[in-house]
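Every protein chain except one is present and positioned as in the full complex.
Up next, chain A:
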């Protein structure tokens, strides 16, 4: 969610019971602005909070002129001092996927691999590295995965300029109430995967400036998003069931939207059994 509209946005996304204490809200108002100044971000988003066993990580993202470029991520344990996270690599993500269990809350905690194939173990031992992964790397990989899989925006909120960069659509007035209840009005804010697979007939209806991302309609498994109207039908709230804790809110016919994650940072692999 936008740092500038944090207090209002937290109220809208609080349907799940998770939020921030007044102390954190107050300090974020100041520290996110300072982040913007220090790192020269154009936009700062408060991404959310991953709850570990002994502490919590608060994550913020900074965006540059091209909103679709890889974002810089920062984390903090107390919302006052922020540290830049290294960019996520494929290897990090693959390693982190094998880890299970909660985050500990200590960024220098090292996980030991519990399940390794014999081949992997040989390979790793040959290199002289021990099969350990630090919690910081796991954090990076988890945030990247969550953004990639369930970070969403409403359709039309961003446009692709002819030069290729993506920026906010100033003509976006919000989705209408009927549109807001459909999953096809929301896009994953990441590199599209399924766009090329659409039939020519579907592609003819698309508007290349606004429809350059994957929509939520064809997410697997079907039903992994819940769409609800809260606060008497004035706010549309989407919650992901794949990553429990990700909440997206949008007030129809206004420009307010955003997503935030409050959770334990674990993927819900039991989803097919639970639906």
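We adopt the following convention: contacts are C-beta pairs under 8 Å (C-beta built on N, C-alpha and C of every residue); 3 or more make two chains touch, one makes a residue touch a chain; residues count from 1.
In the analysis below, contacts and distances are computed from a predicted model.
This complex has a chain not shown, and the name its UniProt record holds, of "Phospholipid-transporting ATPase", "RSH4A protein", "Myotubularin-related protein 7 isoform X2" or "Aspartate aminotransferase", is "RSH4A protein". Across A:23, A:38 or A:91, the residue that sits in touch with the chain not pictured is A:23. Only one of the listed residues, A:65, A:86 or A:223, touches the absent chain: A:223. Touching the missing chain, out of A:138, A:160 or A:239, is residue A:239.
Of the candidate positions A:5, A:51, A:72 or A:165, contact with the hidden chain is made by A:51.
The set of chain A residues touching the chain not shown comprises 11-12, 14-24, 51, 53-54, 78, 100-102, 170-171, 177, 223, 226, 228-234, 239, 241, 244, 264, 269-270, 273-275.
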